[in-house]
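See below for the structure under consideration.
Complex shown without one protein chain; remaining protein chains in place.
Lettered A, B and C in written order, each chain numbered from 1.
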Amino acid sequence: MIWATFAILALVAFAIVLHPLRMAGAGILTRNDTVPKILADQMQEVQRDLDRGLISEAEAQAAQLEIKKRILSTLRQSESAPVNGAAGGRKSILIAAIFAPVFAVVYYTTMGSPDIPSLAFAERTEERTQNAEVTELASRMRERLETDPDGGPSEGWMLLGQTYQRMGRLNNAITAFEVVAKRPDASSATFSMLAEAVVIANDGVVIPKAQRHIDRALELDPKNPAATYFRALYFLQQEQPRKSYDLLLSRLNEEVSFAPWMEVYAQQINRIAAEKNFPAFQPPMARAQQPGPTAADVAAAADMTEEDRANFIRSMVSRLAARLEDEPEDLDGWMRLANAYNVLQERSLAIEAYQKAQALLEEMPSDDPRNAVVREALEQLGG
Amino acid sequence: MYPEIGHFALALALALALLQSVLPILGASRRIPVLMKSAQATAIGQVLFVAIAFAALMHSFIVSDFTVRNVVENSHSLKPMLFKVAGTWGSHEGSLLLWVLILTVFGAGVAGLGSNIPAETKARTLSVQAWISVGFLSFLLLTSNPFERVFPPPLDGNDLNPLLQDVGLAMHPPLLYFGYVGFSIVFSFAVAALIEGRVDPAWARWVRPWTLAAWVSLTAGIALGSWWAYYELGWGGWWFWDPVENVSFMPWLLGTALLHSAIVTEKRDAFKSWTILLAILTFSLSLLGTFIVRSGLLTSVHAFAVDPERGLYILGLLAVSIGGSLALYAWRAPEMEGGGLFRPVSREAGLLVNNIILAAATGSVLFGTLYPLILEAVTGEKISVGPPFFNAAFVPMMLLLVGFMGLGPLLSWKRADIAGLLQRVRFVAALALLAALASWYLLNGGPFMAYLAILAALWLLLATLREWALRIRLFEVPFRDAVRRAGNLPRASHGMTLAHTGVAVLMMGMIGSSAWKSEEIVFAAPGKEVSIAGFDIAFQGVERVRGPNYFADRGTLAVRRDGDLVTTLFPERRTYPVAQTTTTESAIRSTLAGDLYTSIAEPASDQVNNAGAWTLRILYEPLVNLIWIGAALLVLGGVMSLSDRRLRVGAPRRAKTAASDAVAAE
Amino acid sequence: MKRLLLALALSLVPIAAGAVEPDEMLADPALEARAREISKDLRCVVCQNQDIDSSNAGVARDLRLLVRERLLAGGSDAEVIEFIRARYGDYVLLKPPLEPSTYALWFAPVALILFGLLAGVIVLSRNRKPEAVSALNEDDEKAVSEFLKRSDAGDAS
Partner (left out) sequence: MRREIAVLPLLAAVIFGGFFLWGLNPDRDPSEIPSVLISQPAPEFDLGPVDGVDRPGLSRSDLVSNDRAVVVNVFASWCVPCRAEHAVLTRLVERDGIRLFGINYKDKAEDAAKWLSDLGNPYERIGSDLTGRTGIEWGLSGVPETFIVDGNGVVLFRYVGPVVGPEAEARFMQALEQAGAIQTEAGS
């Protein structure tokens, strides 16, 4: 369709350039045709001015004499008749007519993006309603939590915070996390999520406020991987790469089985290693599996541009999706994928992934906490 | 799909421009008719494809297609439709596309309408025009592609600047561009003439309508921009000597000089190389304006987001086009023979003085605008050159010019009779002086310069009317004869009278609103009364109203004069929640005598002593509307001249002779 | 890139009206008028090409207050301007002072006019020599009138 339109346009251009050949028979206007006429008109004008009494007889005569002299000199400069219908002309025109579309096509194939469709705003209602739904859901949830006489359940506030973080409303996310952080039931994860939000909100800089939360998180759970990661990031920002490197490495080596956050650790370790000439990290296990984006990944992506970040997340997601095609039994994988789709506002894909997870969960004990997460998420998505 | 069609169409336009830049000029030098004629087809083809591209971009804006980066950055789904449309030329890329569109419109105009121009001249002119086209189309495609895509598209656009959501502002760039890009064709004519090595009265006549068309649009564009600043910015000023205003004003000044010197070339075959130089410089200043606005060279409120790389590209274009044309000028212009002789007192001499003053004024504005840059480059010092300098340099020159303007049209060509001239203007000069003295006595106060300006404006007005009366022999012959004579005058003559009257009217507006402006700024709680310029204004309070995409605090002001209610004004302070911007909508009572200009700013910051009070700004700007009326007269005068049938003389009515010539040549 | 960011940041500054506020104004109308005039010649340092009188930027307001304060303290116009200039340099003066570095600026308009007039006088004096008014000879006259007749017939006007 689009190429057909291009073809028509190119054809039009071709025809336009060829057009002069069709009127080759008609004569052309030469100076001899036009200049004396203008001079003659000026003669008449002088005459009219004289008739109206605008100028004196003497003035008129002098002016007319001047113009007459110009007429004479024009008449004498008779031009040689143009060489008409020269074959060279026709050939040039033909070549030119071919040049136009070829030039455009060559340029376009290198610079154009014919695969990107137009998307009018009006056609994107689904995307918009989804977005509006999330916003609406978040504000409803917040209202309910705020009006709750008991201050609202901590899980609710955490979910709200995560939702806001996904929406990029980091200050709201921080406020929501902070509600929980002030409560006695605040867990290590509460503080590490809060720290993460604060770090992202500050362009990836671990500011003292974030540090305090990291401290709290590690106090509650010294093994909290996210908190450890941000602590290491803080060291790095303090220009203590060795300390940062060691911390990440030792935490990584504490684990015996694979966990999704390890990939980010490994990447960060290798980034520091490459810069400072430390030994690179060799993964102890097969690295065939590629996890999807984790929160920490997103944090790492915080200093990217919006576009880079979107591309980055998308590439991670598609890798994860491809892997799950091969390994459909990976429950955590499905949950991560679903969450990622949710972040990307791919509602139907998110529902689908959650449903896959739900199916796998049926084989799990019913008190598995993941059951609740999936149910809640599906409810939220309306699937 | 639409954006891609636009992108492809631009590529085709560039291809046609490339062809047009070579084939016709080759045809003209080798005398091959078919190549000469190809210019017509490609010029029309170019405008077609650029228009397709422009329409595609506009479509993307209208439907808010956020897969186009330019739409994302410069539009928003909530914008009112009119401003979505105007958003097409709201950004650097879009406005440049409009620029190129107008460039090709003028090219196609000459191709299609210039039926009285010989094929050779036309071919050369259109080739030169295509060189400019190639430069700017490639600039567009290589550095500022308006059709750059984003995928996946963001949910909504970024921009919703309410300040720019204004009809006057939306229409101002197209008109302004029409003006200063229009001078491109005059430039092309000039360069073509240099290449051909011939400038004669016929050439001047071919160029004249295009110069007029460009000048008329530029006049309208500048006036519209000034009008926008006046009522939208909220402090009642209409000219700020901002660099961006200056760069649109300089081509106007020089274009005005060009209009006048081309008359001398047309009537007397004189001033030839000077007219050519003016044609080149006028468009050069337009290019300079484009460069300054888009390169971030000078700071300005209006500048686009700056990008040195683009600046470098345009500077390259400038170097080639201005440098090239001036080098050609240096080479060929000395060969042009001088034309008819004239005496120190003659129409020619008058127009010479006009040109000298206009050129000096342009030079002063140019120098003042660029001086901070020059000084910074030479000594590293940073200074500001603001309105005080420009007023001091420019106003006296204009007064001088206006003095001559009254006399000029009364002078006859070649040699004028001084005694007769003085006798004819004695009366109006005395009248103007008397009126100026009377105004001094009546108004007592105001700067001396203002009275000098009043004198000049009155002199110009009266002398212009006197000249017109002389032409139609008003009071000398029976009234009916005079009317008949007026009907017989060429349109260009009426055009001149209108335009000169317009200048006089414009000046009076400027004098009135700058020298006798009065202003009251008060904290007003409901019930507060303010008196200004004979009006008693009662502030009745503020209410909150909702607009389509904003809410506003609307003040109510009852305006009384001698106790009678004259009108009620509702100035607003609008807040746009999405864009988080506040704008001022002034309420104006406009009459010929002056504007009562009211605006409401924020609530008083000190709410302890001024509880419930708002900041009110009330201005009385005497005669300010004469500025726009004067500008309208200038435009009308230009249009009147443009409609003069003499500008089309020489167009073949496909006369027998021409046809038989063609057959013979076959 | 840095300039781009700055441009973006600056573009967020609203250009709304309402520069001078009533609470800044001085009770003495003569003094207030002087303050307004001085403000019009001082450039707002954070805005682009705006005087402090019409700018609603915070710094502009501070400067306006300062101008009035200095006036109340009995400063002359020149002293007040000098006070601001001592802190912000020549850059704040919209009317550049006449100094060696600005001679070129201030004398340029005069020089341009004088140069133009000189050129005009030269052109006019070249035109001094008496004009040779030679009438056309008979052949030429005939050629012209024949041509004119022809063009009248061709052009039906």
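Quick note on the criterion: a contact is a pair of C-beta atoms (placed from the backbone, for glycine too) under 8 Å apart; a residue touches a chain by one contact, two chains touch by 3 or more.
All figures in this text were calculated on a predicted structure; none of them were measured in a lab.
Contacts of the undisplayed chain with visible chains (whole complex): A, B, C. For the chain missing from the display, the contacting residue among A:Lys209, A:Lys243, A:Arg271 or A:Arg319 is A:Lys209, taking the whole complex into account.
Touching the missing chain, out of B:Pro334, B:Gly487 or B:Gly534, is residue B:Pro334.
Checked against the full complex, the one of C:Pro29, C:Gly58 or C:Gly74 touching the unshown chain is C:Gly58.
Residue B:Ile322 is the one among B:Leu97, B:Ala279, B:Ile322 or B:Ala450 that touches the chain missing from this view. Contact with the undisplayed chain is limited, among B:Leu277, B:Val385 or B:Val402, to B:Leu277. Although one chain is hidden here, its contacts on chain A can still be listed: residues 202-203, 205, 207-209, 237-239. Residues of chain B that touch the chain left out of view are 273, 277, 280-281, 284, 291, 295-299, 308, 311-312, 315, 318-319, 322-323, 326-327, 329-331, 333-334, 370, 373-374, 376-377, 380-382. Touching the omitted chain from chain C are residues 1-3, 6, 9-10, 45-46, 48, 58-59, 62-63, 66, 86-89, 91.
Going forward, only the chains that are shown with their structure count from here on.
Judged by contacting C-beta pairs, the busier of the interfaces A-C and B-C is B-C. Between the CA-based centres of chain A and chain C the separation comes to 44 Å, rounded to the whole angstrom.
Per-chain CA centroids place chain B at a distance of 17 Å from chain C. Multi-chain contact residues of chain C (touching two or more other chains) are listed as 154-155.
Along chain A, residues 37, 41, 62 each make contact with two or more other chains.
Those residues of chain A that touch chain B in the complex are listed here as 1-2, 5-6, 9-10, 12-13, 16-17, 19-21, 23-31, 33-35, 37-39, 41-42, 45, 48, 52-55, 59, 62-63, 66, 70, 80-86, 88-90, 92-93, 96, 99-101, 103-104, 107-108, 111-114, 116-122, 124, 127-128, 131, 307, 310.
Considering their complex, residues 1-5, 7-9, 11-12, 14-16, 18-19, 23, 26-27, 30-38, 40-42, 44-45, 48-49, 52, 60, 63-67, 77, 115-122, 141, 145, 149-153, 155-156, 200-202, 205, 267-269, 340, 412-414, 471, 473, 485, 488-490, 646, 649-652, 657-659, 661-663, 665-666 of chain B touch chain A. Chain contact summary for the complex, chain C toward chain A: residues 133, 135-136, 140-141, 143-144, 147-148, 151-152, 154-155.
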